[in-house]
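Missing here: one protein chain of the complex. Every other protein chain is in place.
Chain nomenclature is as follows: A, B and C, assigned in order of appearance, with residue numbering initiated at 1 for each chain independently.
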């Protein structure tokens, strides 16, 4: 299976000035702009629609998605993306410009207002901003809100954000982007936050503790109330990373646990498609005291209907417009479809699936009890090789080698969409790989569109565009 | 690659009477019908949408379409199906019931009226009926119209329809379904109609001659005017099988050649998708003298706008409603997109492609000059085995073993949508197979989802439903 | 001005097919390889029949065509359709659209090369199996055009398989006229004649039918639900009457009704026909999907395509078209039918829709079709000047109501209020409810009240 690049199919050079569209002008061959403002030529593939349709159809077939089979990437929450949400987002009335008068975009504003409300209820937060276009953007926004809060209270000296070592990498990066020093918190022996270590890390310089709950081992932080109290006692804020919220829907709410600010990953918890890496959306929710600092605009009901407004001490903006609108529409549709009971059942089945799968596989699975995910250990195998070999069994492997607290980690999150049969097949794939010999592992994958790809060469000899390729 | 049957994934029995939808009734468990009118139970797979999405996505990937690669099935005209025509057919205003008042379906009637008009101009025919839901249905309809015409003229004795041996099998079957005796006309040495043979076949019993032009060898019937005169001289009618119309758009029109009645295969010439076997649409066009016999209803403009009417001597109906509406919408969109010049270019490139490909391959290609298709001979190879081996080269093979006038025929119609590169690859596949050894041929295909399938066993040991399968 | 579109063509004069990929250099190279100077030389068409006019069809951009058709079809006024009589609007789940639009399914041809068509073949095999379950009959083909043509094919099958010669095909006098018209045409090339038998209160009048039947009868056709929406109550008796004369008993129905009603095989049906697109397609201006099921003994006389299970060279189960020797492309004028292109893609949609509903959903839909018709009829019956239902039967989806005022006039006034119903007789309306929500039906009942009170 090999599909040539578009550039290998055609290369056409258009001379600028020779292709003027305005044929009614005196000189049909002249560009509408003076030469010094234009390029001389443009060279790109010029292909017909049938050729393009085949190109992209073939490429799609060389890509594995949730609709291809199990996709148990830990912390990524690869749920089924209901087809109807695509039709909802494709409604022509959704295709409007945000600068039209507010009176003439009441539909969009209403949807945003309702979604703000839904997310607030689900997270137990007092207010929600839908603007952040991804989870990491939500983290960054939350950090900015926390910083604005501290500065507003004359506590601008707080310069540290505490992040557990098992946290998602974005937590560290988002805190750093927000100007904070990151204090890494070592994990406790039970895989959860070590209260002593936390105590040692907390200080008058603590701006916030960022926590994922359940954490990346799938473990609920049982001491969450005490943690919240400790953080609040030193004047810090408690941040909830929503990546694992699918574990708790209807069972516990970050707001009720004492979190002051959180982000939601709607492309995880609320099943909007991951799209090969994005777009997602990372709305944030905050407790009352942080509401005045939220990004602008938010949406509220006014006398004329729905309207935008700027919170009193708003941090300003984190996206050029209102965030990833189409994603928000899909998230609304998903939440509306499931309702209370559906959301609660999604979590129940997600947690059941993780526990069942952990039970079925032969590998060592330390810690527990698990919620939506677990981390198995490949033992004396290289987890990355195990993953490659799993590809040969027709499934997507787990997240590998992370969190580092488990040696040769296989971080596994089946989500609620897998049936028992599917989990049994997935377990069989795990076990088959565990039984494979070293040669099979080293050779893997053998049944995929491409064999093992040389990562080192890719990074050493950078070829990042077709312009860099030798014509081979 | 293997995907279990739905029935192998789940089997759920619903007891009738235990599942009443009307929960407000006194007895929620009772069926709304008396027992003697209902079945006792229903057993079918009960699966969730994620499971179904995967099932069908996987099955789709085990299916080769035009968007997968070259599909040069002779006489099938596998053109690219423009994506936008799907969006046009999916318009919610297209989803109406035909029994609504005519005043309230002016949009649908206008589209049908315009399409009648377009097809009439393209075929050079005086009137068009859009009702036949497929090419063979069009043939049958044309035969009924011809019969009605003869009967109306007191010539009900005419009981023979002449069909060249190289004609599509549907011609024979449609004429027979219309109650006619089929007179098979042997082909001439040049692959075209033998005028002497035709002369011998024609008589006062001749109702019609059915002709494909260019014929299934891709050859234009150069003597078409003489043929028409001969048929008309004995009082017969000349029928045009539109399967190969893609060869002539803008170059020649059946009406101008003397044909009295024709069908159009919109799923061939006008690029509506074949959908794994249908639906298509087979509108018929007729010369003036046959107009009163067309199926009812047709569409015309009246005082109140567009209206349906029944032609004076209408044969009645050949479809329960108005034919394959969604297909007709797509055909309209395609014709409107291309216009005169686009249609003419489609034929030019279709003919160029066939001639170029015939030139490129190593196999013997008798007869000529070709229009949109040619028939190569596999020589001492079995054409069916050649086809199986071509699958291993990633292309769809031609139609095989037909027409029988060419030994081990490979009837090849690339259509205008293939690029030179694509044709070169297709030629390479032909030639590679020609060079393969007997073992490779016998083993083929080896690179497909299924290996060679046992046709004999399928017909001998009929298993036509999952109910007949042993649980294996 | 801005059209957001690619140029109509890649040929220099702006006049070619956007779906032909050739650029000038490629065309030139190909012409040279073929040995001609222009594509026109390749057309072996005598000058005398050359077409040198034009069609007068202007090419438009993709966007322009989309807007043109949208505007045109926009002239189909917004109406709540309470229409049925053989064509029904149902909500079709998004999954059906998304899967059926996948190019592999949509753009493939008939599965003549099964090794690269296993996916579509399996779907068709599953479609066949679904209807084996619903009908109890062993043989289901993978599609006819619609219910009417399937009925026509049933009659010619009856003609072929009946041991003794015979001529009469008996059909209900109350039958959608177009369905009978199509049947008449399908048998017009045979010796068969179509004759009506009387109905009693919406269902078959068994006594009259018994009187009409003789050994010249080839087939008896009945429907459940009938064209008036009634559920036929004496299917076994009808079958017995037919079988007593060595005639085939053919039943018309649909997959939603069959999910709840008696299994056709168990009441003696030899053939089941009907419109299967009540699942899979929304209202589509009458476009349908012809269901055709029959007994195993007639398998070699079945029209249309059959998918069978077999094994591949590795011994794994695989699917293929089978018994193709019945078909026109092999058997020519001795084929069981002329059908070639069928409705496979609609069958795929129907199979997906049925699978999405599952047996629970199918039964639920069917029971709703009964209760909703019953309840709506009762509500209309309460309106002064309306009697509903006219027939003292169980109904499915639809029913006939009698109006004191002329039905045409009532229907016209309802249309002005946004509701379309059938006016089938001077004082008879026919009303069909499928997925209409309660609020819509409330508005409809209110509109009927308003119109009748005028």
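Here is the rule we use: a residue touches a chain if its C-beta (ideal position, glycine included) is under 8 Å from a C-beta of that chain, and two chains touch if they have at least 3 such contacts.
Just so we're clear, the structure is a prediction, and the values are computed from it rather than from any experiment.
Put simply, the hidden chain is in touch with A, B, C once you look at the whole complex.
Here the missing chain is touched by one residue of A:194, A:260, A:373 or A:416, and it is A:416. When the missing chain is restored to the complex, the residue among A:231, A:351 or A:426 that touches it is A:351.
Residues 10, 12, 46-51, 53, 57, 82-84, 86-87 of chain B touch the missing chain (whole complex, contact as defined above). The chain not shown here touches chain C at positions 1-7, 10, 62-63, 66, 90-94, 98, 101-103, 356-358, 360-361, 364-365, 368, 372, 433-438, 441.
Following the convention adopted for this analysis, only the chains that are shown with their structure count from here on.
Per-chain CA centroids place chain B at a distance of 18 Å from chain C. Mean C-alpha positions place chain A and chain B at a centre distance of 47 Å. Of all residues in chain A, those touching 2 or more other chains are 48-51, 53, 57, 82-83, listed in ascending order. Multi-chain contact residues of chain C (touching two or more other chains): 18-21, 93, 95, 97-98, 103-104.
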